[in-house]
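Report on the following structure.
Heads up, one of the protein chains got dropped from this complex, but the rest are sitting where they should.
Right after this comes chain A.
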Amino acid sequence: MASIWQYANPKKFIDTTDRFLPWLSALALICLVVGLVWGFFFTPEDYRQGSTVKIIYLHVPSALMAINAWLMMLVASLIWIVRRHHVSALAARAAAPIGAMMTVIALVTGAIWGQPMWGTWWAWDPRLTSFLILFLFYLGYMALWAAIENDDTAADLTSVLCLVGSVFALLSRYAVNFWNQGLHQGASLSLDKEENVADVFYHPLLVSIAGFVLLFIALVFLRTQTEIRARRMRALLARERLQ
C-alpha cells in the first residue's frame, strides 16, 4: 500500500529524491533563467519607478519562500513530534538555513529598492520589522540545532521552539502592524485579480516564483540527503570505534 509515510524510511527517501533531484534542479534553473531574463530585459520600465521595479522578480519570490520555508519547518516539526520520523526532523533542519537565506535576500533586495524609492535603506515599517523578527527566529532555531549534541534531543527541542516560535511570529506580525503605520505597498499578488500588478510584470513574476519554489524543494531534498548521510557516517564511525 503506497502511502506518504513510506518516505520516512531514509533509504527510500534518498532513492526517490535522487530520481527527482536532477529534474527538479533543471526545472528550477530553467524557470529562474526564463523568469529573471524575461523580467529583467523584456518587460517595460514602470512609469514611476523606472528600472528599479525589476527587483520585484527577486524580492517577491524570496519573501514568499522565506515564509513558506518556516511553514514547511512547522509541518515537518509537527510530523516529528507526532510520528517521530527522523527524515522529517532532518528536513526541518535542512530547510532552516535556506529560509534564513531567503529572508536575507528579501531584506537586502528590499533595502536596495528602498534606497532610491523611499530614500532610505531601512524603515521600521511593519513588514520590514516582521521580516527582521523572522530572521531572528531562524537564527535562534539554527543556533539551537547546532548547540545540542544529542540528535534526538535537538530535534525535540527545536520542534517545540518552532511551534512556539510560529505563534509568536504571527503575534509579532500583528503587533508591529499596531505599532507603526506602513510604508510598504500592499500585496503584489493575490488570488482575486483586482489588486495584482499589471500583466506584463505578472507573468514573468509567476515564472520566477515557480523557479524559487522548485529551487527550494531541490535544495531541501539535497540538504536532507546530506544530513541523512552525515548521520549515517557518524553512526558507522562510532560503530567502528567500538569494535
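In the analysis below, a residue touches a chain if its C-beta (ideal position, glycine included) is under 8 Å from a C-beta of that chain, and two chains touch if they have at least 3 such contacts; residues count from 1.
The definition used in the following text is that contacts and distances are computed from a predicted model.
Enquirer: Which listed name, "ABC transporter ATP-binding protein", "Heme exporter protein B", "Transport permease protein" or "Aspartyl/glutamyl-tRNA(Asn/Gln) amidotransferase subunit B", is the one UniProt assigns to the chain that has been left out?
Expert: "Heme exporter protein B"
Enquirer: Quick one: which of A:8, A:37, A:111 or A:144 touches the chain that's been left out?
Expert: Among A:8, A:37, A:111 or A:144, only A:144 touches the chain that is not shown.
Enquirer: Among A:133, A:215 or A:228, exactly one should touch the missing chain; which is it?
Expert: From the options A:133, A:215 or A:228, the contact with the absent chain belongs to A:133.
Enquirer: Who touches the missing chain here, A:8, A:27, A:108 or A:157?
Expert: A:157
Enquirer: Which positions on chain A touch the chain that was left off?
Expert: Answer for chain A: residues 133, 136-137, 139-140, 143-144, 147-148, 153, 156-157, 160-161, 163-165, 168-169, 171-172, 175-176, 178-179 touch the chain left out.
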